[in-house]
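Complex shown without one protein chain; remaining protein chains in place.
Entry: subunit A
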Amino acid sequence: MKPLGSIRRSFAPWADPAAKPYIVFENVSKVFGDFTAVDDLSLSIYEREFFALLGASGCGKSTLLRMLAGFETPTRGRILLDGQDLVGIPPYRRPVNMMFQSYALFPHMSVEDNIAFGLKQEGMPKAEIAKRVTEMLRLVKLEAFAKRKPHQLSGGQRQRVALARSVAKRPKVLLLDEPLGALDKKLREETQFELMDLQQDLGLTFMVVTHDQEEAMTMSDRIAIMDKGKVCQVATPAEIYEAPNSRFVADFVGSVNLFEGTVARREGSAAVIEGEGITIDTDNGSDAPAGAKVWYAVRPEKIKVSARAPEVMGPNTAEGEVWDIAYLGDMTLIHVRLPDGRVVRTSQLNRQRVVEEPLTWNDRAWISFARDSGVVLTR
C-alpha cells in the first residue's frame, strides 16, 4: 500500500513484528452494575509512543485510563506494563503518573510543594528534591511562581504545574486525562506542541484521553478510536483519516461523504460501484465481492467543484446545484445538492485571493473526484 497522508514517520514500532509492546491490555472488561464501560478490549502500546484514546464521552476511554492508573480494577482480563501484571497493585505502587482533567492541584500547598509531593513520598533526600523541583519549574517556565498557591495562578499556569507534578517522578508512563480541555483555543494549540516536545525530551510513553479529534491528530503517534467500550480502529492519524475501517470511524473523525451502492465489477483491487445517481470507479475496492452492498467514503477536500461541465460525464462525476456556501478564510465549504436531494459536502482550499468566476447559491455545479480519493467500506 502506498503511504497515506502528507507525513512520513520514522518512529513506527507497531509495524515491527520484533518490537515488544510496553503496555498490553489483554481482553479487559469493566462492568459497573449493569453498565459495561469497557468490553473485552485488547490493545498494545509501545515504549516512547504518544498514544491517544479518542471517543465521545461515555465510550469507556477514561475508565481504561483509570484502570491503568489503578483507580479501577478490571472485571476481567489483564493489564501488563513492561511484562509485569498490574492487576492487584494499588495506585501508589504503580510506576505510572496521571495528569488529571481538573488538574487536582493541592490547594493548600504552594507550587513547589505540589511538585515535591510525589518525590517526598519516595523518600528522596531533601537536597535532591529541591534540585528536581527547580528543574521541573524551569521545564514548564514557572520559576517565578514557585511560592504561589494554585488559586493565585491562571488556568494555563495551573495546567503547567499539574504537568510538572506528574512528570517529576519520571514515571514509566504518563497518563493524561483531557490535558488541554480547560484551556482556551489559542493556548490549547500552543500547549499541544509543548506537550509533544516534552514527550520527546523526556523520552516518556504518553497515553492521552481526549474527545477532541484535532488534539489527538496533532499530538499522537497512534490513535485508538473507541465506541461503546470497544476499540473500533487503532492506527496513525493519517491512516485513521485516509483509510477508516468503518462508517463510524469515517464519520467520527473529520467530515465525510458516504455514497451507498453495490459492487458491479471487480478487477484486482479495482472496483466499479453503482450508486444512486453516481457511478464510482475506484482503485482500492477493499475485498468486497461483486454484488456486495458497500459505502464509498470521500472526504470533502478530495472533491473538486466546477462551474463547467466536464468534457465527458464519466464515473466519479455528478451534476447538481450549489446549495450552501460558507467562506472560512483559508477554505470555502461548498455544499452541492444532487438531483435526488442528497447534499455532497466539499471544501475548496482558497489558494488564490482573486477568483475569476466565483460560485454562488443555486448555480449549476459539477462535482468530481479521482479514482484513489476515497475508500470502500463494508460496515
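A few remarks follow.
Throughout what follows, a contact is a pair of C-beta atoms (placed from the backbone, for glycine too) under 8 Å apart; a residue touches a chain by one contact, two chains touch by 3 or more; residues count from 1.
Heads up, the rule we're going with is that contacts and distances are computed from a predicted model.
Set against the options "Alpha-D-ribose 1-methylphosphonate 5-phosphate C-P lyase", "Tat pathway signal sequence domain protein", "ABC transporter permease" or "Methane monooxygenase/ammonia monooxygenase subunit C", the UniProt name belonging to the omitted chain is "ABC transporter permease". From the options A:F11, A:F71 or A:Y327, the residue with contact to the unseen chain in the full assembly is A:F71. Among A:H108, A:R308 or A:R379, the one in contact with the hidden chain is A:H108. Note that of A:K149, A:K230 or A:R337, the residue touching the chain absent from this view is A:K149. In the full complex, subunit A touches the omitted chain through residues 69-71, 90-93, 96-98, 100-102, 104, 106-108, 117-118, 121-122, 149, 151-154, 157, 165-166, 169.
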